[in-house]
Structures are given as structure tokens and as C-alpha cells.
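With one protein chain held back, the other chains of the complex are shown just where they sit.
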């Protein structure tokens, strides 16, 4: 598996429901323009508050994917 | 929206259920003494273990809010 | 409670379901070889992607436990 | 000057003009509710973009001040 | 505003005049190839020195922008 | 003990004698305005030098305390 | 040389031979889709182990390059 | 002295008296199960507060030791 | 491959020859007491100097391995 | 340009006017005792507050310069 | 007090007795070659272990001092 090269893109997914759902949204949207998504790493977890409740989560991710040949 | 000033308070929410629930508890309790809560950022996620299970999550947050005039 | 000494082990739990489930798996497996588990701290949250969905979460934890006498 | 105790508050100043102006706004607003402001430290410099220009700077600061006796 | 997804690009702007001007140059140039620029965060501030004066500032930024549909 | 919420304040204690004495001074002074102090974490240890000796230590701490109900 | 703008991409090169070779592979592959590569910075050095030997090195790099006009 | 291999364990020592005493307690307890302890590095200094005084210090250390042959 | 649990050990390999050789020495020695070594991550690269030359490299690694059942 | 060796010195410039002016002051003063100054990197931006205004900025820099032969 | 320029040197003090004594030794020795020492900041606290006791503390400090005119 060696000598492959990967690129890493940083994206931010949001969700009203959960941290996991924000990750899913980020990956799902990114997959429309990036092929071969392979792994992710959570870099920051934030969110906005409205009326004293979480309005939505914002999870920033690094996404790793294999370079197309 | 410029020239506003915000303050940031650090709080720790706990929950037996989930990381999201610990965030909710922190925001709900903080909102009793802080008005205009606007955003949060997760800084650390910890927890205590009892009988080889998670007893409760402890999530430390920075909470941003607008200064009252 | 003072003058006790604790050790810290680093483990990585995985789960197809959620971040909390990956933490549970890490603690449950570690508890088979470590007694007196007391606390955890999440250090990194990653995961693998398969077919544009999260295949599984990988959550690395520090686990604190009391030294046996 | 020793044995004094200081507190540190975190605030975010904003400005359309410059990073220095955002710092001034943060200090000016905080000084209405905090006495004895003594020093600051810039922790993050961010901003919002509108129409491909900086709409305003957001500078987060730690503000140090002496405890009132 | 939830469930939106953002991407983050890292750029370095330079300027002979000021840190703010280097930020402006980075945003202005990036906007030619990226639509919907929304926020920036300063990651590093450096520069080159010539004849014992600042020759130019180099400010590295993360730029956030909404994914096109 | 779960579902409790804690707040964290940052303070700087100073002392001519020792790091531990600076921590004591910070906690003692903070306790006059904060109830239920529960834990601390040392964030930075600095000091001023006078006549080639330590004039006083400055220890910055995060102080955790339970929210009053 | 001022007022130029650079972009930074993050890539991961792999190699069975050495850290330097993994850097070369990353740059060589990235150069097929990025012109004007100018500098790199090593961010992480990892690798996989097979049969108690390094199977391959994984070196993540930030690559800086000049924006095309 | 080259080509030796060392392992690093993380432990937390506690003490009612001082930071140095917490370090001593950690090393003394760890030495009952680890031979050849060689160096330490302080990673975090925390503590618990009781009745507005330090109840005990908690000092987390990395302990380096030579692998037994 | 999900729901597996991994442990992480920190070791320091040394070598007179190269950084890669210090990594090899660390893995080779650790493999005598740890089964199923899977990955490594370089955390620090240091070394000792003797007579104005590198006497030996010291590379500290985190080693990941699967828990035995 | 390879095989050159550079040294890095850390300095703190101060200014009543601006962050850029504090950088200029640091470089100008350092250039009296250091030749061949080549680059700088801002490490911390702080300042003192007097009468609820910025009294002066303190900008700590790393300064890179070529070793004299 | 503005427009002054300071330099920062990094030193490591050692002591068999305490962390504070290691700081004193560093400052005392540095003061023989550096005038106008003004402040210090502890960056790392380490030490060597001999016979399961602390042989000596190693405290690395940044020392700030005013540039001579």
C-alpha cells in the first residue's frame, strides 16, 4: 500500500442534531466534489446557541483522500 | 454587525448520557446567569469511569455572549 | 484522597455507531487488563470513510487508574 | 508589587478598521464593567468577509486586571 | 442556517504596508478562484527583512467559504 | 455527581516565596468572591527578576467551581 | 517580491525507504496538478508497521505555491 | 550510550505538601513496578481545593526508563 | 475492521546513524514485549552532541498495537 | 542557497502606536547588534493598558539571520 | 515605558533541591553574562532520576532582559 499519495482538505459540517450528524453532512457534501475519501480527523467542535439551546453544531474536519492518477 | 464586543466564559457541563447532553446542560445552566449566549467551542472532553463504564461525561466549553449595554 | 498515585494508559476505541460507543468499547476492553479505571480524557477523534460514509470512529483516550498496592 | 492577585477575562473585540481598533473596542467596552485593567494578550485574530473584503476583524483577548480589595 | 457545509483553504497574503493589507491581498486574490468567502482566521504572521526594515509581511490565513451546490 | 455544571475562572497569583505560595494566594483571594472552589490547573509559571534574583513568582491558574443554584 | 499571494495544500506522501523519499513522493505527485510549488513544511511523521518492521513512512506536508494569475 | 531503547509511562503523583513531593510520590510508587527509571518530565500541574485551600497537588509526569533486556 | 481496540505505548529509540534507524531500533526492541504492532507516530526528534557531531539521535514514538483477546 | 546556516533570536518590541511599529522597533534595535537580519515571525502579541486604553503593544518576535563566516 | 526593546534567552537551570532553586540557579548564572534581567517564564520542568529518587530538577526558562543602548 506504500508510495501512494494522499491529499487533505479541511471542511466544516453543521447539524442541528449531533456531532456525528455534522460529520456525516461534511463527508456527504465533500464527496460530491472529492473522490476516494479515506479518513477524517476532527479538529474543532463548535456551535451556535439560539434561545439558550444549541442551534447547530459546527465540526471542522480534515478529510484525507487518495490522489487520482 | 461590527464593533460589537463579546465576552467568553469557560464552563464544564456533565451528563450521564452523551457529549451533546453535557453541552446542553452547560448552556442551560449558564443561561440562568448570562444573557445573550451566542456560540460555544468545545475545549476538552473528559469523563469519570465507574465499574468499567462511563459514569458521566465532562465537556469543557468556551461560551461567547454579547456584552449588555 | 491525597498521596495516591495514578497511571495513565493511552488506548484507541473504535465503533461504527458513535463517538460515545467508541469510548465505551475502549473502556470495556481496557478494563479486562487494567483494574481501578477512574477517568478518561479524549485526545483525538478520527475515523475511516467507506463509500462516502463514516465506516467507524476512532477515538483515542487517556485512561487514568489507581496503582494497585 | 508581589502577593497581588489578578483575574483574567476573555473578550472579543470587533472593528471594521483594523486589528488595533478591535483591541481598543474590546478594552473600552470591558472597562465599563471591570476596574483596574492592566494588560492584554491577543489569543486569536479572525474576521468576517463580505463581498470579498474584510467586513470586520474579530480579535479575542485575555484581559488581566487586579482584584479589588 | 444549519446543515450547510463549508470548506477551508489556507493562503498566504503579503504586503509591504501592514498586516491588514496582507490579509486584504490574500482575500482579494483568493476571491478570483473561490466564491462565497465567509470568514478568515490568522494562523501565522511572519515577514522578510531587508536592510534592517520590514520588506513585507506574510500573513497565513484560513479562509472559510460555503460549498457551491 | 453527574449533571452538575462548573465554571472556570482564570487568575494569577503572585508570591515572593514559592510557586505553591503563589497558588495559595490566588485561591485565597479568589475565594472571597467565588464560592465552591473545587479544583485548579496551572497554566503558566512566570516571574519578575530584580537585582538578579526572583522578585516574585506569577502563577496563572484556571479555577473550577460549582455553579450556585 | 511582495504583494504575491500563495496557497497552501496539505498532502501525505508515503515511502518504504525513508522520510525524505516520502517527501519526494508527495511533491512529485502534487506537482502533476499544482504548478509553482515553492516550499514545504513537515507537519506529522507517522508510519505503518508490518512484521515488526516499518512497512512505510507517512509524512504529512503543507505545500506552498504561488497563485497563478 | 546509543542504540538503547527507552519506554515512557505517564503517571500522576499527588501530595498535600508540594509539587516536588507529588513528583517524589509518583516516582516512588512507579519504581515498585518499573525498573531502571531514568528521567521525568512534568506535563500538567493541577490540584483539588477544599475549604479554600489546596487539598492536594496532582502532578502528571512522563517517566522514562530503559527497556530490560 | 471496526470495534477493535488498540493501545498506544510511547518509546524512545536511539541510533548513531539516522532518524529512520532510531525508529527501527525502537520498533524492533518494543516488538519483543508487544505483539501486533500496527503503526507509529513520531512525537519528538532529539539527540546528543559529542565533539561537535551528532553522537546519536533520540526519536520518541507512539506505537499503536491491537489488544490481544 | 542551500547549506547556509541561520540563527534565531527572540526579541520583544514595544510601541505606543501599532503592532507594525512594535515590530519595526524590535528589528531596528536588534539590527544594531545583529548583522544579516533576514526574516521574522510573530510569536505573541500583548500589551499594557493604562486608563482603559492601550498604553503600548508588546510584540515578541523570532528574528532569523545568517551566521557570519 | 514604551518603545523599549527586550531580548529573550532560553536557559536551563538545575538543582537537587527544588524547582524554585533550579530557577534561581539559572538566573544567577545567566546574570554573569546578561545585564538588566527583567522577567522569566518556565517552559519545561524535567529531571533525572537516580536510585528511584529525583537526582536533580531541570527547569528550562525564557529570560527577558532590556537591550543595552
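Read from first to last, the chains carry the letters A, B, C, D, E, F, G, H, I, J and K; within each, the first residue is number 1.
The rule is short, and it goes like this: a contact is a pair of C-beta atoms (placed from the backbone, for glycine too) under 8 Å apart; a residue touches a chain by one contact, two chains touch by 3 or more.
This one's a predicted model, so the numbers in the text were calculated from it and none came from an experiment.
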* Structure fact -> Missing chain -> touching shown chains G, I, J, K
* Structure fact -> Omitted-chain footprint on chain J covers residues 1-10, 62, 64, 67
* Missing-partner contacts on chain I, residue numbers -> 18-19, 44-49, 52-54, 57
* To do: For the chain that got dropped from the picture, name the residues of chain K it touches.
  => 9-16, 25-26, 29-30, 33, 48, 55-56, 60
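The rule is short, and it goes like this: only the chains that are shown with their structure count from here on.
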* **Set of chains adjacent to chain D and to chain I** => none
* Asked: Relative to chain F, which chain has the most distant C-alpha mean position?
  -> G
* **Rounded Å distance between chain E and chain K, as computed from the means of their C-alpha atoms** => 38
* Asked: Distance-wise, how many Å sit between the C-alpha centres of chain B and chain D, to the nearest whole number?
  -> 22
* Where chain I touches two or more other chains, by residue -> 9-10
* Asked: Among all the chains shown, which pairs meet the touch rule set out at the top?
  -> A-B, A-C, A-E, A-G, B-C, B-D, B-F, C-H, C-I, D-E, D-F, D-J, E-G, E-J, F-H, F-K, G-I, H-I, H-K, J-K
